[in-house]
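Missing here is one protein chain; the remaining ones are kept as they sit in the complex.
Letters A, B and C mark the chains as written, and numbering starts fresh at 1 in each.
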Amino acid sequence: MAYLFNTPQEQQEMLASIGASSIEELFEQIPASLRLGRPLDLPPAMGELELTQHLSSLAAKNQGPSDKVCFLGGGSYDHFIPAAVDAIASRGEFYTSYTPYQPEVSQGNLQAMFEYQTLICELTGMDVSNASLYDGGSAIAEAVIMSMNTVRRHEKVVVLGSVHPEYRQILDTYFGPLGTQIFVVPATGGTVDVADVEAAVDDQTACVVVQSPNFFGSPEQVQALADVAHAKGALLVQSFDPLSLGVLKRPGDMGADIAVAEGQSLGSPMQYGGPYLGIMACREQFVRRMPGRICGETTDRRGKRCWVLTLQTREQHIRREKATSNICTNQGLFALRASIYLSLMGPTGMKEVGELCARKSHYAATQIAAQERFELAFSSPFFKEFVVRDLQNDVQTVLADASDAGFFAGVALGTWFPELADCFLVTVTEKRTRVEIDGLVKTLALTTNRTTIHA
Amino acid sequence: MAYLFNTPQEQQEMLASIGASSIEELFEQIPASLRLGRPLDLPPAMGELELTQHLSSLAAKNQGPSDKVCFLGGGSYDHFIPAAVDAIASRGEFYTSYTPYQPEVSQGNLQAMFEYQTLICELTGMDVSNASLYDGGSAIAEAVIMSMNTVRRHEKVVVLGSVHPEYRQILDTYFGPLGTQIFVVPATGGTVDVADVEAAVDDQTACVVVQSPNFFGSPEQVQALADVAHAKGALLVQSFDPLSLGVLKRPGDMGADIAVAEGQSLGSPMQYGGPYLGIMACREQFVRRMPGRICGETTDRRGKRCWVLTLQTREQHIRREKATSNICTNQGLFALRASIYLSLMGPTGMKEVGELCARKSHYAATQIAAQERFELAFSSPFFKEFVVRDLQNDVQTVLADASDAGFFAGVALGTWFPELADCFLVTVTEKRTRVEIDGLVKTLALTTNRTTIHA
Amino acid sequence: RSTQLLTELSQPGRRAVVMPKCDVPETPLSELLPADALADNPPALPELAEPEVVRHYTNLSTLNMSVDTHYYPLGSCTMKYNPKRNERLASLPGIVDLHPYQPEDSLQGMLQLLFELQQFLTEISGLPAISLQPAAGAHGEWTALMSAAAYFRSIGQENRKLVLSPDSSHGTNPASAQMAGFTAVTVKTVDGAVCMEDLRSKLNDQVAVFMITNPSTLGLFETQMAEIAEAVHAVGGLIYLDGANMNAVLGISRPGDIGADMMHYNPHKTFSGPHGGGGPGAGPICVAEKLAPFLPSPIVVKEGDKYRLDYDRPESIGRVRTFFGNVGVLVRAYCYILSYGPDGLKAVSENAVLNANYLLSKVKHFMPVPHGQRCMHEFVASAAKLKQEKGVTAMDIAKRLLDYGYHAPTVYFPLTVPEAMMIEPTETESKEMLDAFVETLFRITEESADLLHDAPHSTPISRPNEVAAARQPCLRAVCN
Partner (left out) sequence: RSTQLLTELSQPGRRAVVMPKCDVPETPLSELLPADALADNPPALPELAEPEVVRHYTNLSTLNMSVDTHYYPLGSCTMKYNPKRNERLASLPGIVDLHPYQPEDSLQGMLQLLFELQQFLTEISGLPAISLQPAAGAHGEWTALMSAAAYFRSIGQENRKLVLSPDSSHGTNPASAQMAGFTAVTVKTVDGAVCMEDLRSKLNDQVAVFMITNPSTLGLFETQMAEIAEAVHAVGGLIYLDGANMNAVLGISRPGDIGADMMHYNPHKTFSGPHGGGGPGAGPICVAEKLAPFLPSPIVVKEGDKYRLDYDRPESIGRVRTFFGNVGVLVRAYCYILSYGPDGLKAVSENAVLNANYLLSKVKHFMPVPHGQRCMHEFVASAAKLKQEKGVTAMDIAKRLLDYGYHAPTVYFPLTVPEAMMIEPTETESKEMLDAFVETLFRITEESADLLHDAPHSTPISRPNEVAAARQPCLRAVCN
């Protein structure tokens, strides 16, 4: 029986100690009418060998970036993960431990959390970081709640149209039913006009939500947007790409009040969307409104430096309905991965990866745009992602053909942006080689020719 | 620079402490004429991402049992390895530690060695085990040396012709040049006739070397052979298949004096042949002739039970040219894997795996032999491997066709046994499903038909 | 050195990762990106060599207790064994290296897995509809409440603004209610059971949901469950079942069969996903048919032999998380359920309950267990008598257990029991371990108060000053 210990003999001994005649008797507190009188309708048990064969057969029905060259992005990225990240994070003492509520036997996790907060602060240029949230999308929602509670405005939030469409959907879900207006400022030309935002922000606005580099890959004018928000007493919430910060200005350097991000790029696998890592950092004065766990330094009774979970009076297990959020778990294991990743990268590694992403994506963009059938949808500068327009407006075929040829060429945008139904988003990480990029371009060129011939 | 620490600044500080002006100066003790005056002719350094891409491309040029269904055996086997084996053996404290010469900080390894010895003794029915040797082949050679030294006969060794041909080659290499006669008793009909062995063993014979189940998969009459050897004052060395011992009699129960084995089946991957695990166990009275490290129980100065390397006066670092062997390393990490494997299997798991191997291989043998083109070469009973004869005497084509169809169907025997040039060895482990076996049979049937048509 | 911070280990010029040379034109970044977007320098992260990063974190890890190294009888947290096979299988490249926006035809194995998991979880819950999207238990609670709100809107009952929960409930219950726009109302419990009188007094047509944890946080099955459900349903309210304690009733009692309209699972508890030092979890929710249309999108559907994501769900509350959800956690749950099968899952609960009752039968002789002679998968002992007699608190006992190599039970929860020690043995511990634990616990109750007040004595640190930490928060090291 998989992971059970008790042998029939032991069960009898234990029942004798309990004074029960059978295990069945232990369940007598459950009224008979509330019991399931039949076995669950589930497949029979599999031993490890069978289970391995079964999962392997399922895995074989998927094709991933080891099968097809991946130019997909849009919030989840095929960045390189050093082996040391896996080696460390797979230590049982990390992944089979619980939330460090007993600091005496959790200093490993607590120090790792403290170092995570330190690294995130340095990475973002912000004052304080929590110990992580669920993911980049829900982190934005939490940042909005935090903004509302901080500035005591619940009526309106201004969101740039270049924010990840799924993040915006999450904001709709969180706040739509509560009556908050989610005002979306459209992104034309790949970025949002600051003046449009300025026109949208008013005295009721809790915060301005910007993503930079945005969903289309382009930096927004964060400093200007922060000025706009601050002028009306609103906060600026910036969602950023952690791997861009080796070369791009940090949220803290551009006036952001709360910086949030999807942290998957920092050493976590794509695993079909999760679990990931919600990063949140903010200015010092907002810390007591921040959701999630926070680790702080202190000393023990012998005067030794150590770390504990702190500011817990913000949290649900103490404050219940008055908590800053209902969040209980953090993403400890993935915060750990991010810390290890950043420790290994250092400033120079982060700079190098940023440069590679920028240069390789620009090389790819230039090559693709040189094909007759394609053009870049926007002229705005970008970091590692860009939008390609199919002049023959048949994105599904382009992507399907590319897939057949061994390339996940990009993410179709029509689902979220009807006006971009002829466009797809192409992402180029440091893992993509020139040979792979040239392969994609060649494939797209063939698509061009073939379709041309058919036409 | 990969894993280096010293920055130029630190190098200068260190040189100052040394009183040297440059690193170059530290190498002055090497005469100029003995130095290499040019860079090594090696490929330039690769970072981890490049290296990963490179190794992945090499791996992609191989096809393994994840690509083709594996019916290969002959000393290396595609048995199942529980995940817990990898999880434990990949802990840094195990694989990055050194030989436990400092017992105070090596009790983990020492206790694991002691438990390994315990498990091997129980598995084999022998009295004592060492802490492992290189592999099954060299373990046989060491067993012969040990036999020679024990019975003080160096002239002759009788080896059954059903012993793995590579093991026999190793014996030739080890002892041929030293003038020892390696007398091989031919295996006709898949096993060796005890009477033939009896005729070969004489007063000069140090030992009889038997493999059971033998290279063709069949049990030899170990007890009778032991009696034959003992009658002439020789020892019986048995090479066994560890995974057979859930269902077959143990070497210790059949009169073997020294039991050796290739331990790869016990939780180690095939990895193109190594590193593996040489198992060696023997009767109590021979222990001081045994090569390799041995761990023993003792108490520390506070009276606490603990473990140390013991009987080191047998070993080269103490005895130099008078040592029982020149062996220095053991296969600690693979002995650990074997221990974890056996701990997880327990008696019931070992019985089940033995039964599955036996039943599945017999099912496969029956099905293959039912094909017109094939027959079983021998009528002797077998455990998990059997010899198939291609009646059209075109083994290479059979195997190549099967490979094209996705099956590693077996090991051709002609290289080692000219008389079996029309035969191949088929192995069926517990991992092979009926679907896979039926697939192989169907493929072989097609080969039959196709060749028939061509003929 | 192991407790030095990375920032303290840093040396200018050291490094670990080196990226490949650029194989495309090395255009200056100033030509690719606007000057006002570019940083002058990269962030001043610590500069470290790979060997010291590995050693640093390896040594840090050994400062943790964990299921792999210690017994962890932490009530409500279900610290059961995390199967190594699940870690391996969830890390297969064909499982872990999948981008969320891959075309569906390249994901048929993953979608099959998720579809089957949807089926497994609905069968175990007795509730027919499911969303795998929520990222954690609390997230699931909130998602279900948002769905309930949408349901009430759809039937014109926007007026239902109250969410009730017992005083023994997890803090997430009222917090989720508040976040979902409801007003949280507390219902009293008596001896661990819902006070029916108090409940009835608070039931009216403003009530949207009654949230109940069953088995309760006291480790007791709420025997009035049918009555409660009837009363709540009678006023048009819904029952939400907090599934934190599902480990006790797998294959024995199903939320959907006992009156619940909604529930969440904690796969990292019930289905052995590792806790990861605080996360990730996942929070799949199952709901009654009438609530199905409101669940988040997408869900996985099967059409013929093909699996696909269904986004065409017009009444859905929308999306609560990016992408599909915490798939890695769900894969482990899937593996776990398949490893046990129907009989095995029932045996899990039987042995969890057996272990808890065995421990209870031993502990009650020296530490009162106020609520009942029997329990489900956990029980709550009280150190109140010890406190009164010799000033030893539950916290003292908890800390002293650490000295003996046991993780502490959950203390001071639920709030309804003074000096509470909530003990959950789980089914993946042996009788020998339980015996050794009880013996130690007893020995501790016999030890001197002074010794216990200063405990733990053998851990790397002892009793950190938490007040100072909160008063003058130091939440980061100074970098470089």
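One rule holds in what follows: a contact is a pair of C-beta atoms (placed from the backbone, for glycine too) under 8 Å apart; a residue touches a chain by one contact, two chains touch by 3 or more.
Keep in mind it's a predicted model, so treat the numbers as computed, not measured.
Novice: Please provide the labels of all shown chains that the missing chain touches.
Specialist: Among the chains that are shown, those touched by the missing chain are A, B, C.
Novice: Any idea which of B:F216, B:F334 or B:F374 touches the chain not displayed?
Specialist: In the full complex, the listed residue that touches the missing chain is B:F334.
Novice: Tell me which residue among B:V151, B:I170 or B:L444 touches the hidden chain in the full complex.
Specialist: B:I170
Novice: Touching the missing chain, which residues of chain C?
Specialist: Residues 1, 9, 11, 49-52, 54-55, 58-59, 62, 67-70, 81, 83-84, 428-430, 432-433, 436 of chain C touch the chain absent from view.
Novice: Tell me, which residues in chain A touch the chain that this view leaves out?
Specialist: Where chain A meets the chain not shown: residues 2-5, 7-10, 46-50, 82-84, 86-87, 92.
Criterion: only the chains that are shown with their structure count from here on.
Novice: Need the CA-centroid distance for the pair chain A / chain C, whole Å please.
Specialist: Each chain's C-alpha centroid was found; their separation is 20 Å.
Novice: Just curious, how far off is chain B from chain A if you go by their C-alpha centres, in Å?
Specialist: 47
Novice: When you check chain C against every other chain, which residues touch at least two of them?
Specialist: Correct list: 14, 17-20, 50, 54, 58, 83, 85, 87-89.
Novice: Can you tell me which residues of chain B touch two or more of the remaining chains?
Specialist: 48-49, 82-83, 87, 92, in rising order.
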